[in-house]
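Shown here: the complex without one of its protein chains, the others still in place.
For reference, chains read A, B and C in written order, and residue numbers begin at 1 within each chain.
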Amino acid sequence: MNLIAPLCAAGFFASGVLSDPVSVTHYLVVGAILFTSGVVCMAVKRNALGILMGIELVLNGANVNFIAFGSPYLRGEGSASIGLDGEAIALFVILLAAAEAAVALAITLNFYNNHSTVDIDEADDLQG
Amino acid sequence: MNLGTLITASLNDTLNVSLPLFRPELCLATTVVLLLLCRIAPLFRRLNSATVALGGVSFALWFAWCDLRGLPGSPWLPTATAVGETLSTRPELFTGLLVYDSLTAYVRFILTGFLVLYILFTQASGIPDREDGADFYSLVLGAALGMCLMASANHLLMLFMAVEMASVPCYALAGFLKGRKASSEAAIKYAVYGAGAAGVMLYGVSLLAGVLGTCHFPSMSLELARITNAGVDSGSIMVLSLGGLMVAVGLAFKLSAVPFHFWCPDVFAGAAAEVGAFLSVASKAAAVALLLRVAYGLGVPVLAAGAEGSLESTRAIAALAETRHFIVYVIGMMAALTCTLGNLAAYGQTNIKRLLAYSTIAHAGYLMMAVAAAVAMVGVSPAGARSAVSAVAFYLGTYVFMNLGAFAIVAMLRNKLRSEEISSYAGLVYSSPGIVIAMAVVLVSLIGLPPLAGFIAKFLVFSSLVEAITASAERPLMLVLLVVGGLNTVISLFYYLRVLKVMTFDPPPSDLVGESVSLVSLPGAVVAALVVPVVVLGLFWSGLYACAQLAGAFSS
Amino acid sequence: MMGTLLGDSTATLGMVLLAAINWHSLLFYLFAAAACACAVAVVLTDNVVRMAFYLVLSLGATAGIFFLAGADFVGAMQLMIYVGGTLVLLVFGVMLTAQAPFVSIRTPASDKVLGGIVGAALLMVLVLSAFSVESWRRPAMGLVAAPSATPLGMAFLGVRVDDDPLAAPVVDSIRSGYLLPFEIVSVHLLVVLVGAAYLARAKRRRMPRGIETAGADAAATGGRS
Partner (left out) sequence: MDPASTLPLLLGLAWLTPLVSFVAILFFGPRMGPHGKSSAAVATAAIVVSLALSLAALGTWLSVHPVQAVSHDSHAAADSHADSHADSHADSHADSHADSHADSHADSHDQALPPAYSGDWYTLYEGGALKLSIGWYIDALTVLMFVVVTFIASCIHIYAAGYMHDELHDFTDHTVHLSDGSHFHRPGRFSRFFQSLSLFCFSMLGIVIAGNLAMIFIFWELVGICSWFLIGFYYERQSASNAANKAFIVNRVGDFGMIIGMMALWGALGTLHFADSSGQNSAGIETIRPGLLSLVRPEATHHALHVPDGMVKFAAADRVAEITLDHATRTEDGASEIASRVDDWRAMGYGRWLLFVAGIGIFCGCVGKSAQFPLFVWLPDAMEGPTPVSALVHSATMVAAGVFLMGRFYPVLTPDVLLVIAYTGAITLFLAATIALVATDIKQVLAYSTISQLGYMMLALGVGGWVAGLFHLFTHAFFKSLLFLCSGSVIHACHTNDMRKMGGLAKVMPWTAGTMLVGCLAIIGAGVPFVIGLSGYYSKDSILAQALSFSQANPSHSILFVAATGGAFLTAFYMFRLWFMTFAGQPRDAHISEHAHESPRVMVAPLVALAILAIVAGWSLPGGFGIAAMLEQARPAGTAATVTSGYLFGSLTIPAEHESHVGAIHETATLAAFATAAAGVLLAAMMYVWRILSPLAVAWVFRPIYTFLKQRWYFDELYGAIFVQPVLGIASLASSIDLGVIDKIIDGVAWTARQLAGIDAWIDRTLVDGLVNATASATWSAGIELKKLQTGHLRQYVMFIVIGTVAMFVLASLLLRSSLAA
């Protein structure tokens, strides 16, 4: 018996949460977390490649938003939707992110060649 | 409506409406491809890539000029119409992604004209050399293509995409001197900072699109007006303002506006002077155009043709007053900060490229002031808004020559003196008086003193601020901007003149490395060709101003 | 007896619960949790190889929630381009630079704390904004999403065929085709690849005249190798 009570409680709680369909807001929260993680990643990583990964996370976070706003499935009653535009923009963002990653990686390797390190804190010759 | 009609309509729109008005960009894109072909095809390998690029850009310039000349109200039309008359229709290209209006035409003209000068300048200054020319010009033209799109963006996707297209090649350009530490440091700083700003902007774009349900600027403003009239809840306002601010971050990055200017001095100092010239002129011009686009796209509803002055238009414009207030404050505050910080931080710089970077920042501030004035006068004083936009356009036009001239001189002196420190310019007047005179002209014009082009430009900006003070509802802010602008002009005097002081009064170093720099040489001719317009435009500015007024017609 | 009763009731309860569970939501929570957790893990780890691994997981999980939102084509692209392409690129970078001292570069704790504070502020603002539009909080209507690959492909050709009555926006907006960006992005990719190739190429033997000693760092002698 002493096992049932918590199980029931957990079950009811889970079903309460889980039985509701998700809304746009859910997606936005995920997007916000990904975005913030990416930004923080860019701000704290000393490894240049870590920073590039942060960039990917940032763009991905924004993409989640676009998908959410464009999704016909998530649409609540009477809410404005950007329809297909959301998916299209997300696709282009993926493409542009790839392009940006290519250039950024090339630059990073160049940096590595010149400085013999990928530690971004070494890049402080230019200042003032 | 079946698929067939849809496809026919799409084809029709693309081939008959959009592409003819898209010729300059097409030229640029074609040139990029040609540059690649030149490297691949053995037949063309002996062709100098600069020649190819110059040819393609000249075509683009010609088409841009044809477009500008053909605008209604232009003085070059056979049947002259009164200046200020607007385009009767505002053609949207490619199903609303781009818009073609007088601002588009003008900025494209400025950009392509700049490119022609720029290619000549880079050929004279020696970066890139023949081997790297194709890469360099591909990147430059690719970025310029993005900048043209920035000037005509009419859709949030194009906003982001154009910014990316203009930025990413520039990251590579910043690292163009790939063997140098400073260059690679500049490139990585630029790339990471740019990517961060672009990410923030993209998030802002998503929020704006999510609230308004559309990505198309005119529809966005109409929707904004509609929900404002219907009584918008405070949550939506908050999200809208957050989205708008995040977009502003991206634009501020492109403009190098404070507090998003950090990349600018480092990148300018680390990259070659040639790249700095490209970033400070072309990138800035496109960014200002985009700022105008976004500010107008969100703050001013675009109405059907012939609806100007009607009840509906008045009402729609009035509904967005709050939005414009917000936009004006954001731009205006940023402008004041940018201007002041740029000018103050330029003090004590020892590297001329860094000094010019801060000067670029400061000039972005002046430009943003005029943009703020233009938006502030929308709906209150259309003529004032038009003249403010004209001031921006004129400023950009003169800025091409001033700043390109400054960087050209820096590049040329670097080739001779092997240094970009201001102190190495000591006593230059004794060995090369011509170049010192050219530098003096450029710097005095950047200060904004008569009778040079910079004075007229700054004067127009300040007079539009004065007009905004009298006409608009944003009187206190505009007054602040005017005062800040005036003070800054005084502040800027000192550090620009310091360079001249070093050049003229300081004794030349005993061990002169470089030989004297004469204006009678190929690089000298390029410098002269850039500096002479600075003087000429200061005296005979009506031609350029007429073009700028055409651009100003965009605001009505 | 007691045991079977217990078992039965548990089973019944389980059935009820299972029936009540919205599987879509459950999957969303799973994927979302994975995506967020991995993203946070990317931030927290100092090891660049682990970072890349977590990032793959995070992006993959994001692809999952794209599928759940009905954007199956984008989800697929996410997996192919992002996870398959971009990340492989990054992993190459990791491998090229992964010499022992650079695998884990520790960030000073003060920077981490500052980053955390700033990140928390940003997150707060963003989450606040996610909750502040009322219509976004309304639960989904449970429409079954039609596959969007075809309309998306047509839209890329400039023709919009998605005929969604609910998608009619509040104002009569233009439904844009994406022919232009679709084409122009190819030029962009070309330019970018030219640039990346230039930077990645072997160093040039000879620097242009005047560059060797010019600029801020006269000490940078790496230019002549």
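Definition applied: contacts are C-beta pairs under 8 Å (C-beta built on N, C-alpha and C of every residue); 3 or more make two chains touch, one makes a residue touch a chain.
Here the structure is a predicted model, which is why all the values come from computation and not from measurement.
Trainee: Taking the whole complex into account, name the chains on display that the unshown chain touches.
Mentor: Per the touch rule above, the missing chain touches A, B, C.
Trainee: Which of these, B:Val192, B:Ala408 or B:Ala438, touches the one chain of the complex that we don't see?
Mentor: B:Val192
Trainee: In the whole complex, not just what's shown, which of B:Gly70, B:Gly348 or B:Gly543 touches the removed chain?
Mentor: B:Gly348
Trainee: Could you tell me which of C:Gly70, C:Gly93 or C:Gly115 touches the chain that is not displayed?
Mentor: Going through C:Gly70, C:Gly93 or C:Gly115 one by one, C:Gly115 is the residue touching the chain not shown.
Trainee: Can you list, in ascending order, the subunit A residues touching the missing chain?
Mentor: These residues touch the chain not displayed: 39, 42-46, 51, 120-121, 123-128.
Trainee: Name, in rising order, the residues on subunit B that touch the hidden chain in the full complex.
Mentor: 82-84, 188-189, 192-193, 196-197, 200, 234, 237-238, 241-242, 245-246, 248-249, 259-260, 262-263, 265-266, 311, 314-315, 318, 322, 325-326, 329-330, 341, 343-349, 383-384, 387, 459-460, 463, 466-467, 469-470, 473, 491, 494-495
Trainee: If the missing chain were put back, which residues of subunit C would it touch?
Mentor: For subunit C, the residues touching the absent chain are 111, 114-115, 118-119, 121-122, 125.
Criterion: only the chains that are shown with their structure count from here on.
Trainee: Between B-C and A-C, which chain pair is linked by more C-beta pairs in contact?
Mentor: Contact tally favours A-C.
Trainee: List the centre-to-centre spacing of subunit B and subunit C in whole Å, with centres computed as mean CA coordinates.
Mentor: Between these chains, centre-to-centre, one finds 31 Å.
Trainee: So the centre of each chain is just the mean of its C-alpha atoms; given that, what is the distance between subunit A and subunit C in Å?
Mentor: From the centre of subunit A to the centre of subunit C is 5 Å.
Trainee: Find every residue in subunit B that makes contact with two or more other chains and list them.
Mentor: 157, 161, 164, 168-169, 171-172, 175, 178-182, 187, 203, 207, 210-211, 213-215, 223, 269-270, 354
Trainee: Where in subunit A do residues touch two or more of the other chains?
Mentor: 24, 28, 31, 35, 38-39, 52, 68, 79-82, 85-86, 88, 92, 96, 99-100, 103, 106-108, 110, 113-114, 125-126
Trainee: Quick check on the complex: what are the subunit A residues that touch subunit B?
Mentor: Residue list for subunit A touching subunit B: 24, 28, 31, 35, 38-39, 42, 48, 51-52, 55, 58-59, 61-62, 65-66, 68-69, 79-82, 85-86, 88-89, 92-93, 96, 99-100, 103-104, 106-108, 110-111, 113-115, 120, 123, 125-128.
Trainee: Which residues, counting only subunit B, touch subunit A once they are in their complex?
Mentor: 156-157, 160-161, 164, 168-169, 171-172, 175, 178-182, 184-189, 191-192, 195-196, 198-200, 202-203, 205-207, 209-215, 223, 265-266, 269-270, 349, 354
Trainee: Which of the residues in subunit A come into contact with subunit C in the complex?
Mentor: My answer: residues 1, 4, 7-8, 11-12, 14-15, 17-41, 43-47, 49-50, 52-54, 56-57, 60, 63-64, 67-68, 70-88, 90-92, 94-103, 105-110, 112-114, 117-119, 125-126.
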